[in-house]
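The block underneath contains the structure these notes are about, expressed in C-alpha coordinates.
With one protein chain withheld, the remaining protein chains of the complex are depicted in position.
Naming follows writing order (A and B), and every chain is counted from residue 1.
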Amino acid sequence: MIPDRVLEVLRGPAFLQIGTRDGALRPTHTAAVGAVVHDDRQTVTVFVPTPRAERVLRDLTANGRIALGFSLASHEAYQLKGRYVSSRPLDDADRARQEAYRATLMASALEAGYPEAIARPLTLGFAYTPGVAITFRAEEVFLQTPGPGAGTLLS
Amino acid sequence: MGILPDEIKPAMQGVIPSHVVTCARDGTPNASAISQVYYVDPDHVALSHQFFNKTKRNIEENPRAAVWVINPETFETWDLELEFVRSETKGPVFDVMEMQIEAIASMVGMKGIFKLRAADIFRVTAVTKTVGERLPLAEIPGLR
Partner (left out) sequence: MAADPRDPSGLREQIVENQQTIDRLNRDLARKSNEVRVIQQISSEITSTLDLDEVLEIVLRALDGILGFAHSMILLKDLADDVLRVAATRGYAEPGAGARVRMGEGVIGVVGERRRMMRIGNIGASVRYLRSVRARMEAAGEVGPGEASASLPGLPDAQSQLALPLTVKDRLVGVLAVESRTPNAFDELDEVLLRIVGNQAATAIDNARTYQMVERLGRLKRFFSPQLAELIIRGGADDPLKTHRREVAVVFLDLRGFTAFAETSEPEELMGVLREYHAEMGKLILAHEGTLERFTGDGMMIFFNDPLPVPDAAERAVRMAVAMRERAAELAARWHRSGYDLDLGIGVAKGFATIGAIGFEGRWDYGAIGTVTNLAARLCSEAKPGQILISPRLLPELEQILEVEEVGLLAVKGLARPVRALNIVRLRNPA
(Lines give C-alpha, C1' and ligand atoms only; values in the text may rest on other atoms or scores of the structure.)
Protein backbone atom coordinates (compact mmCIF):
# COMPACT_ATOMS: atom_id res chain seq x y z
CA MET A 1 0.00 0.00 0.00
CA ILE A 2 2.89 2.40 0.56
CA PRO A 3 4.26 3.21 -2.96
CA ASP A 4 7.80 2.03 -3.84
CA ARG A 5 9.45 5.45 -3.88
CA VAL A 6 7.86 6.44 -0.56
CA LEU A 7 9.08 3.19 0.93
CA GLU A 8 12.60 3.89 -0.27
CA VAL A 9 12.60 7.36 1.26
CA LEU A 10 11.11 6.09 4.52
CA ARG A 11 13.72 3.35 4.87
CA GLY A 12 16.06 6.16 4.65
CA PRO A 13 18.02 7.85 5.41
CA ALA A 14 15.26 10.37 6.04
CA PHE A 15 14.66 12.91 8.77
CA LEU A 16 11.61 11.57 10.64
CA GLN A 17 9.03 13.67 12.43
CA ILE A 18 6.18 12.29 14.49
CA GLY A 19 3.07 14.38 14.98
CA THR A 20 0.53 13.50 17.68
CA ARG A 21 -2.09 15.43 19.58
CA ASP A 22 -3.88 15.29 22.92
CA GLY A 23 -7.55 15.32 23.81
CA ALA A 24 -7.75 19.12 23.43
CA LEU A 25 -6.24 18.82 19.89
CA ARG A 26 -2.96 20.28 21.13
CA PRO A 27 -0.26 19.02 18.74
CA THR A 28 3.17 17.68 19.72
CA HIS A 29 6.29 17.17 17.64
CA THR A 30 8.78 14.38 18.30
CA ALA A 31 11.80 13.48 16.19
CA ALA A 32 12.25 9.77 15.46
CA VAL A 33 15.54 8.04 14.75
CA GLY A 34 15.09 5.28 12.19
CA ALA A 35 12.11 3.44 10.72
CA VAL A 36 11.26 -0.11 9.67
CA VAL A 37 8.50 -0.99 7.21
CA HIS A 38 6.87 -4.36 7.77
CA ASP A 39 6.17 -6.90 5.02
CA ASP A 40 2.56 -5.77 4.60
CA ARG A 41 3.91 -2.41 3.37
CA GLN A 42 1.43 -0.74 5.66
CA THR A 43 2.73 -1.28 9.17
CA VAL A 44 5.63 0.93 10.20
CA THR A 45 7.83 0.96 13.29
CA VAL A 46 9.75 4.07 14.30
CA PHE A 47 12.28 4.53 17.10
CA VAL A 48 12.11 7.28 19.69
CA PRO A 49 14.50 7.89 22.62
CA THR A 50 12.85 6.87 25.90
CA PRO A 51 12.79 10.38 27.47
CA ARG A 52 10.91 11.65 24.41
CA ALA A 53 8.61 8.67 23.96
CA GLU A 54 6.49 9.25 27.03
CA ARG A 55 4.43 12.11 25.64
CA VAL A 56 3.99 10.41 22.28
CA LEU A 57 2.68 7.27 23.95
CA ARG A 58 0.41 9.32 26.21
CA ASP A 59 -1.25 10.82 23.11
CA LEU A 60 -1.26 7.56 21.18
CA THR A 61 -2.77 5.43 23.93
CA ALA A 62 -5.46 8.08 24.38
CA ASN A 63 -6.50 8.57 20.75
CA GLY A 64 -4.20 6.57 18.44
CA ARG A 65 -3.83 9.32 15.80
CA ILE A 66 -0.33 9.68 14.37
CA ALA A 67 1.35 11.50 11.47
CA LEU A 68 4.86 10.63 10.33
CA GLY A 69 6.57 13.21 8.14
CA PHE A 70 9.85 12.24 6.53
CA SER A 71 12.14 14.12 4.23
CA LEU A 72 15.46 13.64 2.54
CA ALA A 73 18.12 16.30 2.89
CA SER A 74 17.27 17.06 -0.76
CA HIS A 75 13.79 18.20 0.45
CA GLU A 76 11.93 15.30 -1.16
CA ALA A 77 9.28 14.59 1.47
CA TYR A 78 6.25 12.43 2.24
CA GLN A 79 3.84 11.94 5.11
CA LEU A 80 1.99 8.94 6.46
CA LYS A 81 -1.13 9.27 8.56
CA GLY A 82 -2.37 6.35 10.57
CA ARG A 83 -3.25 4.73 13.86
CA TYR A 84 -1.19 3.46 16.71
CA VAL A 85 -0.70 -0.30 17.04
CA SER A 86 1.81 -1.02 19.81
CA SER A 87 5.11 -0.17 21.46
CA ARG A 88 8.02 -2.05 23.00
CA PRO A 89 11.54 -1.34 24.24
CA LEU A 90 14.37 -1.39 21.69
CA ASP A 91 16.20 -4.66 21.10
CA ASP A 92 19.74 -5.14 19.80
CA ALA A 93 18.59 -5.49 16.20
CA ASP A 94 16.78 -2.12 16.47
CA ARG A 95 19.90 -0.49 17.84
CA ALA A 96 21.97 -1.86 14.96
CA ARG A 97 19.41 -0.42 12.54
CA GLN A 98 19.65 2.95 14.24
CA GLU A 99 23.44 2.97 14.05
CA ALA A 100 23.28 2.31 10.33
CA TYR A 101 20.50 4.85 9.94
CA ARG A 102 22.50 7.65 11.55
CA ALA A 103 25.57 6.96 9.46
CA THR A 104 23.68 7.03 6.16
CA LEU A 105 21.73 10.08 7.28
CA MET A 106 24.99 11.97 7.64
CA ALA A 107 26.15 10.85 4.20
CA SER A 108 22.93 12.07 2.63
CA ALA A 109 23.11 15.43 4.42
CA LEU A 110 26.63 15.94 3.08
CA GLU A 111 25.51 14.92 -0.38
CA ALA A 112 22.65 17.43 -0.27
CA GLY A 113 25.15 20.21 0.37
CA TYR A 114 25.20 20.62 4.15
CA PRO A 115 28.64 21.66 5.37
CA GLU A 116 30.35 18.91 7.40
CA ALA A 117 30.36 21.16 10.47
CA ILE A 118 26.56 20.96 10.41
CA ALA A 119 25.87 17.55 8.86
CA ARG A 120 27.93 15.59 11.40
CA PRO A 121 26.61 16.99 14.69
CA LEU A 122 23.09 17.31 13.27
CA THR A 123 22.77 13.65 12.27
CA LEU A 124 25.08 11.87 14.70
CA GLY A 125 23.79 13.99 17.57
CA PHE A 126 20.39 12.29 17.69
CA ALA A 127 20.19 10.26 20.91
CA TYR A 128 18.85 6.78 20.24
CA THR A 129 19.35 4.51 23.19
CA PRO A 130 17.60 3.71 25.45
CA GLY A 131 14.61 3.94 23.16
CA VAL A 132 11.11 2.78 22.38
CA ALA A 133 9.88 1.17 19.16
CA ILE A 134 6.48 2.58 18.23
CA THR A 135 4.41 0.73 15.65
CA PHE A 136 1.49 2.14 13.70
CA ARG A 137 -0.58 1.23 10.68
CA ALA A 138 -0.50 3.76 7.82
CA GLU A 139 -3.86 4.67 6.31
CA GLU A 140 -2.94 7.52 3.98
CA VAL A 141 0.21 8.57 2.11
CA PHE A 142 0.82 12.17 1.05
CA LEU A 143 3.40 13.91 -1.10
CA GLN A 144 5.04 16.68 0.95
CA THR A 145 7.91 17.89 -1.23
CA PRO A 146 7.64 21.70 -1.20
CA GLY A 147 6.22 23.14 -4.40
CA PRO A 148 3.35 22.25 -6.70
CA GLY A 149 1.59 19.01 -5.74
CA ALA A 150 2.55 19.20 -2.09
CA GLY A 151 -0.22 17.67 0.00
CA THR A 152 -1.41 15.36 -2.81
CA LEU A 153 -2.86 12.07 -1.54
CA LEU A 154 -0.74 9.30 -3.08
CA SER A 155 -2.62 6.31 -1.69
CA MET B 1 11.16 39.82 29.61
CA GLY B 2 9.40 37.55 27.17
CA ILE B 3 9.14 33.83 26.99
CA LEU B 4 11.84 33.28 24.34
CA PRO B 5 15.43 33.25 25.64
CA ASP B 6 18.15 34.99 23.60
CA GLU B 7 19.98 31.72 23.15
CA ILE B 8 17.20 30.42 20.91
CA LYS B 9 17.79 33.11 18.28
CA PRO B 10 20.41 31.19 16.26
CA ALA B 11 17.83 28.38 15.90
CA MET B 12 15.53 30.84 14.13
CA GLN B 13 17.77 31.75 11.21
CA GLY B 14 16.80 28.86 8.97
CA VAL B 15 20.22 27.25 8.84
CA ILE B 16 18.69 23.83 9.52
CA PRO B 17 15.02 23.23 8.63
CA SER B 18 12.47 23.26 11.46
CA HIS B 19 9.34 21.18 11.83
CA VAL B 20 5.76 22.03 12.62
CA VAL B 21 2.91 19.82 13.79
CA THR B 22 -0.68 21.00 13.55
CA CYS B 23 -3.99 19.26 14.02
CA ALA B 24 -7.16 19.37 11.91
CA ARG B 25 -10.55 19.89 13.52
CA ASP B 26 -11.28 16.18 13.02
CA GLY B 27 -8.25 15.32 15.17
CA THR B 28 -5.81 14.30 12.41
CA PRO B 29 -2.29 15.53 13.18
CA ASN B 30 -0.01 16.86 10.41
CA ALA B 31 3.80 16.92 10.52
CA SER B 32 5.65 19.10 8.06
CA ALA B 33 9.12 20.55 7.52
CA ILE B 34 9.49 24.33 7.29
CA SER B 35 12.55 26.18 6.14
CA GLN B 36 12.56 28.81 8.87
CA VAL B 37 10.82 29.91 12.04
CA TYR B 38 11.33 33.69 12.26
CA TYR B 39 12.00 35.40 15.55
CA VAL B 40 9.65 38.38 15.90
CA ASP B 41 9.98 39.44 19.52
CA PRO B 42 10.46 37.66 22.87
CA ASP B 43 6.85 36.44 22.75
CA HIS B 44 6.20 35.91 19.05
CA VAL B 45 7.49 34.00 16.06
CA ALA B 46 6.39 34.02 12.43
CA LEU B 47 6.03 31.30 9.83
CA SER B 48 6.21 32.14 6.15
CA HIS B 49 3.24 31.34 3.97
CA GLN B 50 4.14 30.74 0.34
CA PHE B 51 1.85 27.91 -0.71
CA PHE B 52 -1.53 27.05 0.65
CA ASN B 53 -1.05 23.72 2.43
CA LYS B 54 -2.36 21.46 5.13
CA THR B 55 -0.53 23.35 7.87
CA LYS B 56 -2.24 26.58 6.83
CA ARG B 57 -5.66 24.91 6.62
CA ASN B 58 -5.26 23.28 10.02
CA ILE B 59 -4.28 26.57 11.63
CA GLU B 60 -7.46 28.11 10.29
CA GLU B 61 -9.45 25.28 11.90
CA ASN B 62 -7.41 24.93 15.07
CA PRO B 63 -4.97 27.74 15.94
CA ARG B 64 -2.41 25.59 17.80
CA ALA B 65 0.95 24.46 16.52
CA ALA B 66 3.99 22.64 17.90
CA VAL B 67 7.31 23.73 16.46
CA TRP B 68 10.73 22.12 16.75
CA VAL B 69 13.85 24.18 16.08
CA ILE B 70 17.54 23.36 16.28
CA ASN B 71 20.45 25.65 17.11
CA PRO B 72 23.08 25.17 14.37
CA GLU B 73 25.91 26.08 16.75
CA THR B 74 25.12 24.08 19.89
CA PHE B 75 22.80 21.57 18.15
CA GLU B 76 20.41 21.82 21.05
CA THR B 77 16.77 21.46 20.10
CA TRP B 78 13.73 23.27 21.38
CA ASP B 79 10.00 22.56 21.53
CA LEU B 80 7.72 25.53 21.10
CA GLU B 81 4.00 25.63 21.63
CA LEU B 82 2.34 28.26 19.50
CA GLU B 83 -1.01 29.90 19.13
CA PHE B 84 -1.92 31.62 15.88
CA VAL B 85 -2.50 35.37 16.22
CA ARG B 86 -2.88 36.85 12.74
CA SER B 87 -1.67 36.79 9.19
CA GLU B 88 0.24 39.88 8.02
CA THR B 89 0.73 40.97 4.42
CA LYS B 90 2.57 44.19 5.20
CA GLY B 91 4.50 45.80 8.03
CA PRO B 92 8.02 45.38 9.38
CA VAL B 93 7.88 41.63 10.07
CA PHE B 94 6.48 40.88 6.64
CA ASP B 95 9.07 43.19 5.02
CA VAL B 96 12.04 41.51 6.67
CA MET B 97 10.83 38.05 5.67
CA GLU B 98 9.84 39.10 2.18
CA MET B 99 13.20 40.81 1.49
CA GLN B 100 15.11 37.67 2.43
CA ILE B 101 12.89 35.46 0.31
CA GLU B 102 13.14 37.82 -2.64
CA ALA B 103 16.94 38.00 -2.37
CA ILE B 104 17.27 34.23 -2.44
CA ALA B 105 14.60 33.84 -5.14
CA SER B 106 16.53 36.25 -7.37
CA MET B 107 19.63 34.08 -6.95
CA VAL B 108 17.94 30.98 -8.36
CA GLY B 109 15.93 32.63 -11.12
CA MET B 110 12.69 32.63 -9.10
CA LYS B 111 12.21 36.37 -8.64
CA GLY B 112 8.52 37.15 -8.84
CA ILE B 113 7.72 33.42 -8.96
CA PHE B 114 8.50 32.41 -5.40
CA LYS B 115 7.03 35.08 -3.17
CA LEU B 116 5.98 35.49 0.41
CA ARG B 117 2.18 35.56 0.53
CA ALA B 118 1.88 36.29 4.22
CA ALA B 119 3.73 36.27 7.51
CA ASP B 120 1.74 34.16 9.96
CA ILE B 121 2.31 35.49 13.45
CA PHE B 122 2.12 33.15 16.44
CA ARG B 123 2.28 33.79 20.14
CA VAL B 124 4.67 31.46 21.96
CA THR B 125 2.81 29.85 24.87
CA ALA B 126 5.57 27.47 25.96
CA VAL B 127 9.22 26.90 25.13
CA THR B 128 11.45 24.09 26.40
CA LYS B 129 14.90 22.87 25.56
CA THR B 130 14.45 19.19 24.79
CA VAL B 131 15.80 16.62 27.21
CA GLY B 132 16.97 13.23 26.04
CA GLU B 133 16.74 13.97 22.34
CA ARG B 134 20.27 15.11 21.63
CA LEU B 135 23.68 13.77 22.57
CA PRO B 136 26.14 16.21 24.16
CA LEU B 137 28.54 17.53 21.48
CA ALA B 138 31.44 15.90 23.32
CA GLU B 139 29.93 12.47 22.66
CA ILE B 140 29.62 12.93 18.91
CA PRO B 141 32.44 11.11 17.10
CA GLY B 142 34.63 13.09 14.74
CA LEU B 143 33.94 16.55 16.19
CA ARG B 144 36.81 18.73 17.26
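Heads up, the rule we're going with is that contacts are C-beta pairs under 8 Å (C-beta built on N, C-alpha and C of every residue); 3 or more make two chains touch, one makes a residue touch a chain.
None of these values were measured; they are calculated from a predicted model.
S.K.: Have a look at A:His75, A:Arg95 or A:Arg137 and name the one touching the chain we're not showing.
M.R.: The one listed residue touching the chain not shown is A:His75.
S.K.: Which positions on chain A touch the chain that was left off?
M.R.: Here the touching residues of chain A are 74-76, 112-113, 115, 118, 145-150.
S.K.: Just checking the interface: what residues of chain B touch the absent partner chain?
M.R.: 9-10, 13-17, 35-36, 72-73, 95-96, 99-100, 102-111, 113-114, 131
One rule holds in what follows: only the chains that are shown with their structure count from here on.
S.K.: Using mean C-alpha positions as chain centres, tell me how far chain A is from chain B in Å, no decimals.
M.R.: Going by mean C-alpha positions, chain A sits 19 Å from chain B.
S.K.: Across the complex, what residues on chain A touch chain B?
M.R.: Contact set of chain A toward chain B: 15, 17-21, 25-29, 31, 49-52, 63, 65-69, 71, 75, 77, 79, 81, 118, 120-122, 124-127, 142, 144, 146-147, 150-151.
S.K.: List the residues on chain B that touch chain A in their complex, please.
M.R.: Residue list for chain B touching chain A: 15-17, 19-23, 25, 27-33, 35, 51, 53-54, 62, 64-68, 70, 72, 75, 77, 79, 81, 130-135, 137, 140-143.
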